[in-house]
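Missing here: one protein chain of the complex. Every other protein chain is in place.
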Amino acid sequence: MNEKEKRPNIERPLTKDMRTDGQALDIKEYVRAGGYGGLRKALREMTPGDVQKAVSDSNLRGRGGAGFPTGKKWSFVPMGKDAPHPGFLISNSDEMEPGTFKDRILMEGNPHQLIEGMIISSYAIQADYAYIFLRMEYGESAKRLSKAIAEAYANNYLGKNILGSGYSLEMRLHLSAGRYMCGEETGLLNSLEGRRATPRAKPPYPQLCGLWGKPTVVNNAETLSNVPHIVKNGAQWFRGLSCTDDGGTKIYGASGKVRRPGAWELPLGTTVREILEEHAGGMREGLRFRGLLPGGASTGFLIEEHLDIRMDFDSVQKAGSRMGTGTMIVMDDRTCPVGMVRNLIKFFARESCGWCTPCRDGLPWVEDILHAIETGKGRHGDLELLEEHCALLAPGNTYCALAPGAVEPLQSALRYFREDFERHITQKSCPWR
Amino acid sequence: MLTETERREIEQELKSYGRKRAAGVEALKIVQRHRGWVSDEHLEEVAGILGVTPDELDGTATFYSLVFRREVGRHVILVCDSISCWITGYEDILCRLQNVLGIGLGGTTPDGRFTLLPVCCLGVCEQAPAVLIDGKVHGNLSPEKIESLLEKYE
Partner (left out) sequence: MDGKKTVTIYVEGKPHQVEEGKNLLDACLSLGYDIPYFCWHPAMHSVGACRQCAVKQFRDEKDTRGRIVMSCMTPAADGTRISINDPEAVKFRASVIEWLMTNHPHDCPVCDEGGECHLQDMTVMTGHSYRRFRSRKRTHRNQYLGPFVNHEMNRCIACYRCVRFYNDYAGGRDFGVFGAHNYVYFGRYKDGVLENEFSGNLVEVCPTGVFTDKTLKRHYTRKWDLQTAPSICVHCGLGCNTIPGERYGTLRRIRNRYNGEINGYFICDRGRYGYEFINNENRFRFPVRLERHGDGEKTGTFGSGEVIPHIKSILQRARGVIGIGSPRASLEANFALRRLVGKERFYQGTSAGEARIMADIVNILGNGPARTPSLRETESCDAVFVLGEDLTNTAPRMALALRQSVMQQPARLAAGMKIPRWDDKGFREAVQNNKGPLYIAHPHGTKLDDAAAAVFRGAPEDIARLGFAVANLLDDNAPGPVKDLPGEASSLAEEIARALENAEKPLVISGASLKTPALIHAAANIAFALVKKGKPACLSYAAPECNSMGLSLMGGAPMEDALKTVQAGEADTVIILENDILAGQMAPDQAEALLSARNVILIDHLPGRTSSMAGIILPASTFAEGSGTFINSEGRAQRFYKVFDPSGDIQESWRWLRDIMVDMAYPGASGWLTLDDIVSSLSAEIPGLRAVANAAPPEGFRMAGMKIPRQPHRYSGRTSMNAALNVHEPKPAEDHDSPLTFSMEGYAGQPPSPLIPRFWAPAWNSAQAVNKFQPEVNGPLRGGDPGVRLFEPKENALMDYFGKEIPQAFTPEKERLFAVPVYHIFGSEPLSSLSPAIAGRIPAPYIALRPEDAEKMRVPEGHVIELPPFGSLSVRIDGSLPEGLAGIPYGLPGLKDMELPAWINSPAAAKKGGQ
């Protein structure tokens, strides 16, 4: 199918039932809106394999940032009589990527949707336990999810012999204690085991050797929230929601100095311009657009010339960045790109787990150079030193994806806003201050 | 000494995790919920309950940024210093906070009322700049709103 011509059905399955007063949908409201229908269908009419197939066919790609096909991820879990147990399914609700707040909106507004998605997904991989790994600062989400889990237990959507199907699942909400690394799926596993959240080597992949050495799937909260709808309405319907070959809608967001910062459920592949101008209302009065990070702090800049590309995994990648979490951070013309990048790098340097050398000791150095440049102490050769670091902190050179992600905005800023960097150095001060 | 309630809550937590070590950070957060922070004495006690050494427990605890191992004030103000808040002017908010409270980041007011700490992106970027006080988000801040905001906290 020609991407350009694909017209999606404008539907908002993830958010349409949410209340307008900001309160969570409770179980009655959720069920009235058709909630847990997907679960009933899965348990009554589908084998775990059928559910996996539906999700594969739906072309659902992970919403955690990397866009890995969800069905494929699940397919690596050993199934059948000899499969090791217990198995685990984990909702990655850590959402600590700066600029990202989409999972919070889903969890606060419709906690049961996530829970139902998790139960169906657990069924699909025959997990015995499901965890919601939630960042500690999300107090409101925690409250609402706890209540929803209790409601789900009370209605036998969780616990022993769910709805008489013979399938049992225990679910727990786990509150983290701060650290971006916990969102990295293997760091998350260590964290859940009560260890330091340093990442694990892959292979072995979590599907084979995850939590407590047992089969485990980690999916993003938004990814999992999509599952009930796929099961209920079918893969084809799901694909039809999107402007691209990848199925579904996407919660896009925008922050920074735009008129209406926020998040919106839109067809996957909506253009950057539409999100920025129509939904976020364009730049605030008197400000001009200079660039944006399309999907969180670890994605490279897009600039004016990219506004008409589609926000989907492949198109953004082609433009040299990544869709990431799909929540964009917008930079205006009164914001110093050097300062902005320094703020980003400072975050990553502080959140480095301290395991591998390039990230642990490289990022603080990068931060240091940026700080020097920003405060007028930059030297000739500093930009080359920064570029050198961008190349050195490439994927594969570090242990996990944190450091490579960290230098993405820097690398692109050096490309698109190079004069701004140079001006700092020659002027020996920040032109914006 | 931990109180009966704290102990009970920790035991409860142990049950839900099955494996003791896994409940370590959770147990410390229980102590923190009751006391604001985790002292050495309490960390050692929790380690005893979990059957781990203080070294093991603290090695984990100190990894995480929201387990406080030093005494904090009655109210903890976490100021988001990440990107959306930076763009929208968190530095001015921080500056005002520091001036009003007379302390720097990491400091506690002499009357023990407030502790000021930086925090990573709070995930409320649409309301940037934002701070979290005692777990509650305050968004769309401006320096002018600071004083009245603080008044709510005894």
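Letters A and B mark the chains as written, and numbering starts fresh at 1 in each.
Going forward, a residue touches a chain if its C-beta (ideal position, glycine included) is under 8 Å from a C-beta of that chain, and two chains touch if they have at least 3 such contacts.
Worth saying up front: this structure is predicted, and the values here are computed from it rather than measured.
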Chains on display which the left-out chain touches in the complete complex: A, B
Omitted-chain contact residue, chosen from A:40, A:143, A:273 or A:360: A:360
Among B:36, B:54 or B:89, the residue in touch with the chain that has been omitted: B:54
Selected from B:16, B:62 or B:140 as touching the chain missing from the view: B:62
Chain A, residues in touch with the chain not shown (by the definition above): 179, 181, 189-190, 196, 200-201, 203-204, 208-209, 212-213, 349-358, 360-362, 364-365, 368, 372, 385, 388, 392, 394, 396-399
Missing-chain contacts mapped onto chain B: 40, 52-56, 58-59, 62-63, 65
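The definition used in the following text is that only the chains that are shown with their structure count from here on.
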For chain A paired with chain B, centre-to-centre distance based on mean C-alpha positions, whole Å: 25
Complex interface listing, chain A residues touching chain B: 95-101, 103-104, 135-140, 172, 174-180, 191-197, 212, 253-257, 261-263, 293, 297, 327, 329-332, 335, 339-340, 343-344, 346-347, 350-351, 353
Chain B to chain A touching residues, read off their complex: 16-17, 19, 21-26, 28-29, 59-60, 63-67, 78, 81-84, 86-88, 119-128, 132, 135-137
